[in-house]
Structure formats: C-alpha cells, structure tokens
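Removed: one protein chain of the complex. Kept in place: all other protein chains.
Our next item is chain A:
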Amino acid sequence: MAADGVDEGGEEEFGFSRNYFLAKESRGAGKKSACKVSDIDVVDEQELVAAMSEIKPKHEKEIAALRDGYRGSYSQWVFELRCGFGMLFYGFGSKKALLEDFASTALTDYSVVVVNGYLPSINIKQVVLGLAQVLWDLLKTKRKTPAASMSKMKEPSGSQSLDELILFLNGPWVEEKDLFICVVVHNIDGPGLRDSDTQQCLARVAACSHTRIIASIDHVNAPLLWDKKMVDTQFNWYWHHTPTFEPYKYEGMFFPLILAHGNTTQSAKTATIVLQSLTPNAQSVFRVLAEHQMAHPNEEGMPISSLYSTCRERFLVSSQVTLNSHLTEFKDHELVKMRKNPEGEECLHIPLPTEALEKLLKDIA
C-alpha cells in the first residue's frame, strides 16, 4: 500500500512537470503575441478606482447560501478549537467576513483579537503585547485565578522582551484548560507577516497554552512558510476548505491596478508632473539625457561623464556637484535608472519607451 502511495505521488509529479514543459513549449512554438497593453484604451486611474468600488456583485444569492452553509459548522469549529487545534481556512474568496462572523457569533465566551495580516507592515511585538494585555485583563477579572499565580504575574508592558511576553501567554496561570484568547489572523501569509522571524513568533504564540489561533491563507505557496515542527507541534493546524467567492476588498487594496500603475502612459504622466515641479536647469539636464536616449535607442544609456561635459558646454551646470544634485532628484523620483555599459561605465537611462519620451519632452517644452 505504501508503494501505491509513492507511485501515485510519482505520477502526480510527472503530470506537473509535463504540464510545465507543455506550457513552456506552447510559448516557443506558438507565435508570441506582439500586442501591447498600450493598445488598450486605458481609462484614467481615478475613474478605474471609482468604477472598482461600484462593481456589481455576481451570484449574491449563491455566495450568501455558501456563507449560511458554513454557519452550520460553527459549533464543530469551536469544538476543534477547544480540543487544542489551530484552525486554518483556505479556498478562493475573502475569508475576512467569514472569520469575523464566526468569532463574533460562536466565540463570545472567549476574548478575540483580530490581526489584519494583509496590511503591508505589522509590528509583531505590538500584537503580542496586545494579546498579553488582553490575557492580563482576563486573568484579573477571573475569579478562579489562584492567588499564588496572581502574585507571580507581572503586568505586560512594552519594556518586556518578546520572549517574556510569550512566556506570559504560555502560563499556565490557571488550571482550567478552557481559558484562552482567540487570535484571528486574516492572511497569515500576507506581506506583513511573510518573513520567517514573524512566522516563528506566530508559531510560538500559537503554541501557548492561553492562545488559540484562527487563520486564513490565500496564496498557493503559503504552506511553504512553515516547517514540520511549526505545522505539527506549534500551529497544530486543522485545515478547512472554505471558498467564499467574496471579493478581496481589503486584501487587494495594496495591489497596484494592472492597467493603471506601471503602465507607460501612467509613468510618463507622473514623470511630467515631477519634471514640471523642478527648476528649468534640471529640466534641461533631463532633456539632454532624453535626447541622447532617443538618438541612441540601442545603447545602455548616457555615460555620466558625457552628460556632464554636454551640460557644461550648454552652461546648464557649473560643477559635478550641481549635476549630482539634479541626478539625485531624478533617481529619487525614479525618472532615471543606473546601468553599466559593456565598457563598465555607469550610464543613465530613462525607463520610458521612445514614444512616451517624445510626448514628455513636448509637455515640458
């Protein structure tokens, strides 16, 4: 039987690799499409953002039915949580509303702290401190907390180290097994929590006797964040497949719109705005650079030395220091990028296509 399992695994792997190479092949064999994003008549970003917030939802009834279906499992989920497991929800669609609904209807006996993992940056120590304070409040109000434990306890504060705070969460301060706080982590695989240290810290928090973790993942590679120790002994995941098909309203907030940001017309627009705010001399330096790039489209860019000599000839700069100050300004606003040419010289390059450059020069003229 074990051998059967291995065979199945092998076949599956073979299937994966075959699909991968087929996909690669189809790129090579079929004609690579030459169509450009700029061929789409992209509307203004503001308009796009406004339209996004007003997208008419599809299948509202079915999505609501799906949610109602999950509501029937709430008691089962609480049971699993009380048995000491961490709950992990996956499947397509935002699970934010689902988890919060579960926590606010079925976990009323427990304090619940919600961590928004989809935000770009989260201070994990602040989170752990917050949890420790909630536990502290809970233990204080708890009649069953033994006096001996109370005397040993120290109120958690920001001056304590992360280890000390986690030790506090681990207790055990009371004999009752059912005393814990629930930590709901939306997108535990989110950008703010994705680094290994944070995951280690979350795993240690999850393993504490006074905490239980309820988390959601959306990224297909999320399980790679954890090693076996974390999965089996710390998080102790109990997996739940709960596709909701609800829009990622908050989770998607920090992703650039593909048809707007990063788009050349958009970059050219931004560049124009930036350039218009600079001094005429700085604009002229940029013009020199742009003209050189348009004249030599196949080169890596304009070497700094030749830019300096040209600018000196045209009385745009008097010294290398002045030029550098202009260049710093350009680099800060991502108007130029540094590259090296085959001779190893540092070259300046404007990351815009020729057409966009022409338009830009016209605009600042």
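Definition applied: a residue touches a chain if its C-beta (ideal position, glycine included) is under 8 Å from a C-beta of that chain, and two chains touch if they have at least 3 such contacts; residues count from 1.
Convention: contacts and distances are computed from a predicted model.
Q: Out of "Target of rapamycin complex 2 subunit MAPKAP1", "Origin of replication complex subunit 3", "CCZ1/INTU/HSP4 first Longin domain-containing protein" or "Mic1 domain-containing protein", flag the one the UniProt entry gives for the chain missing from this complex.
A: Looking only at the record, the undisplayed chain corresponds to "Origin of replication complex subunit 3".
Q: Pick out the residues on chain A that sit against the missing chain.
A: The list for chain A reads 1-2, 4-6, 9, 15-16, 18-20, 22-28, 30, 32-33, 35-37, 39-43, 47-49, 51-52, 55, 58-59, 62-63, 65-66, 75-76, 78-80, 82-83, 85, 88, 90-93, 96, 100, 103-104, 108-116, 119, 121-123, 126-127, 130, 133-134, 137-138, 141-144, 152, 160-161, 163-164, 167, 181, 184, 192, 217-223, 228-229, 232-233, 236-241, 243, 245, 247-248, 250-252, 255, 257-260, 262, 264, 351.
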